[in-house]
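A protein chain is absent from this complex, but the other protein chains hold their places.
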């Protein structure tokens, strides 16, 4: 029933590193506001920011067997991305599997299911973005798939895509667009640095972006409270 | 379509400062258990406690244009309160707008929508209470309203009201009742200090508040486990 | 209407201490993956890990009277477990009640409702696992029950059972099974230490647990990406 | 603590009747996409469509006393709108109160809380829009307010406003804007009738609304699947 | 690991029949507002009202094996009550198992998980109250328990208890209290018939229940809108 696709094509590791540095919000904007996972996927602890290449796994609810299978397919620089075939709040992942993945050079886990041993994972420095925190153990009975396109956190993930994850959530960058998105991310950061400087100096977005004419055109008007009170 | 009310009447800044010090739980109790926002509105980081005067904005889902418009109406000591006209999990606010608002002396943001760049906002020390954390960008296409009464987090907010926000959530105090609520908050704190002392010394609420007669009257009875086991 | 059962039988305090050290994930596994509370029950702050014996209370939504009644039944080493008779997000518990319970040697609170004053509770070091954080005050009008079996966080809790709670959530161990579960927890920890060592050394779960034959039998097959692309 | 405002100013009954006929979607559009309650407020049965004038009540979670107080303030043609001061899933309302309100000519209930006896209410033909269905009874211990502005289902409701409710949800129309909104609703219906006729005849919105130039300008391009496959 | 308890003691079938006729809201009130399941447990179709004796099953998330085991323990007049050990939205139950249970005289199913084939189940007239509707199939790999006390929908269910379910939800009546609750349900219905008659005739709850003095005592006051406007 299940298949494991081997020797997938991955985005360049340098590209993943570079995108990881820009962070989720910038990368998401740079690629046209696509690829962002749902806010229901949250980090188990604050402060991690990673970029890496996706190894994907499709699992049965309450069954973490495919994580073991996927682990073998992981290389240094990868991020494992796991989705169940139906919503599941079981604890698919804990510190043991975290140890296994760290030993393989995996940078983190993104899972649309539950995670446990979160204190240990934080102590180890292995970051996880998950749907919930749950200690509920899983079985190993049903085969699924590894390295096929999956839906995770409402986003489409292809094996080899770049995953960027930080405190703001998780974003997916298509392997084929990584170089373009890096460029646009840098351009955006440059633009934002200038805007930040001007905002810090007290300028308004209304003025910097010349919003007033368009606001007026769309019907915005100003009324003094004193006139309303009469 | 949209209006911006200028020159609103604000609660006194001293009153907002004073209420901020009492914190959400005390202020909420002091004004008769009203004005509390829903538990879905949570701080993006722990440890902030603020009081300020409300500037309000009503936005379209996925559109943060009105935050720019509202920013101009903000004065030092204000807290910006934003609600979409329909539930929305987009990321309306990030570190750029945080920079802009800080430059104007705004003390924080309360939004019944999403917030992003939370690591940066924490580093800057600009606190936000939001419905969720989401990096998803917003557009600037539809006008809304600024400084009209709005519903935010299930609470009614009038422009110029006092907003108090801390780790427990957010509470709204009517501009007209601020002085009264300060007085009652202080009275409550005084009472609680005494109760805390007695609790710490091992006394029970049952005794301090003489609850036993009313409990018995309402039918509470005590049964020994040994009697149940027979 | 309500009853308070006195002189309940508790698990041994040593057993509760021992189980507390193993933590939620281990204990939950050791007793056959039962007794875990729902992921909706979360700690108000990170880093606490406790074990103790349950005193239970069944309350009316929005009414915390029974916490006062239950407090009197608490002994050092207990954990108070509270459930409303219907879902409720009111703030049943704050720092005052925390002070009272700490003075009695209670180790923590588990509540399928709201908690407030969370900054104070963290400062005091009194841990709470709750359904939400809410400052909304409660009344004291309706009697409920203390020390009867209750459902809390989707788990069944009998008075005197062992409660273990940490960053992963909350698990309940039957008073009668405590000794057995300690033994199995230790066995599990021993096994896991060995597995952790091997995982850290780069071995795979596929090999350590000899999963490959069963995976093949259930139909898993490997396909090279290059073959798919043709 | 609580107040009941008597002799409120209501929108004209004819206006409420007229708005009720247009239904929620049309009225909501006609007034600029404001005033809509959250999708969490749903009818207990399908097929009702009503318009009426709001009598408002602010209640304590799990306490329906204020519904009795508000009932006395209701007149034929009113719709009672009730909100708790904090989220509550208790069953505030059932067939007995439905009988009482029907006898007073009230057209329906909107409540950001639970409703029970839904089979009876449907048989009686008394429609309710609620947050959930729950049989859990409520107490009568805490006073609240009647006929003050409230937040219900994330919308702001002033006493005397027009409420329109149908299978799509609930919308609030300001008393002062009722006449204007009727006019705009009729204009919208007229426009829609023409569009519906053209859509039914096979025309596209792309053509009727001349969307193609703006789509192209914003960057939309067409690619043949065959070209992508090469 | 798992046990099946045989020859459980059941409430009298006549008692279950009688309680079923009163319905959920009445029975829940009659037993002091306890035993009600959470509003998240909803009927898959409207119009069924049943009473029966509980056979309970505790299952693993995504595993419906124990339903087969429990089916053998069911007798005519029973209602099967199933809970997973952790939240699960899989489709544990469909028309095939419905056929099996109907053949054994089972009156319905209550499950804190998913149900499928709902159109067929409605056509067959086999009512189900479930957490969600999901077609996702389950495995048969892990043993659980049958006829032990369980937590379902936030309520505690002992095998042999009476279950009453209708459009308002599900309530559990302790086997030992069934006779008492019937009596109180009848008394309540009698009282309600009289109140309904008076409400229909235009009397107010304020008057029938003499609420005005207590309202005044608790601080409720009446203010004319005209006085507020000055």
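In this document, chain identifiers A, B, C, D and E correspond to the written order of the chains, with residue numbering beginning at 1 in each.
By definition in this document, a residue touches a chain if its C-beta (ideal position, glycine included) is under 8 Å from a C-beta of that chain, and two chains touch if they have at least 3 such contacts.
Remember, it's a predicted structure, so these values are computed and weren't measured experimentally.
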For the unseen chain, which displayed partners does it touch in the full complex?
-> A, B, D, E
Residue among A:154, A:183 or A:224 that touches the chain left out of view | A:154
Answer key for E:29, E:78 or E:117 versus the chain not shown reads E:117
When the complex is taken as a whole, what residues of chain A touch the one chain not shown?
-> 1, 32-34, 36, 38-39, 58, 60, 83, 85-87, 112, 149-152, 154-156
Positions on chain B contacted by the hidden chain, ascending = 60-63, 85-90, 134, 136, 139, 141-142
Pick out the residues on chain D that sit against the missing chain.
-> 24-25, 28-29, 33, 36, 39, 42, 46-47, 49, 166-169, 171, 192, 195-196, 199-206, 209, 211, 215, 218-226, 228
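Rule of thumb we're sticking to: only the chains that are shown with their structure count from here on.
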Touching chain A and also chain B, the following chains = C
Same or different: do the copies chain A and chain C touch each other through matching residue numbers, with over half of them shared?
-> different
If you take the mean of the Cα atoms for each chain, which one ends up farthest from chain B?
-> E
Just grab the chain with the largest centre-to-centre distance to chain C, centres being mean Cα coordinates.
-> D
Rounded to the nearest whole Å, what is the centre-to-centre distance of chain A and chain E, using the mean of the C-alpha atoms as each centre?
-> 41
Within chain B, the set of residues that touch 2 or more other chains is 1, 33, 36, 39
Are the chains arranged, by touching, as a line, ring, star, complete graph, or other?
-> other
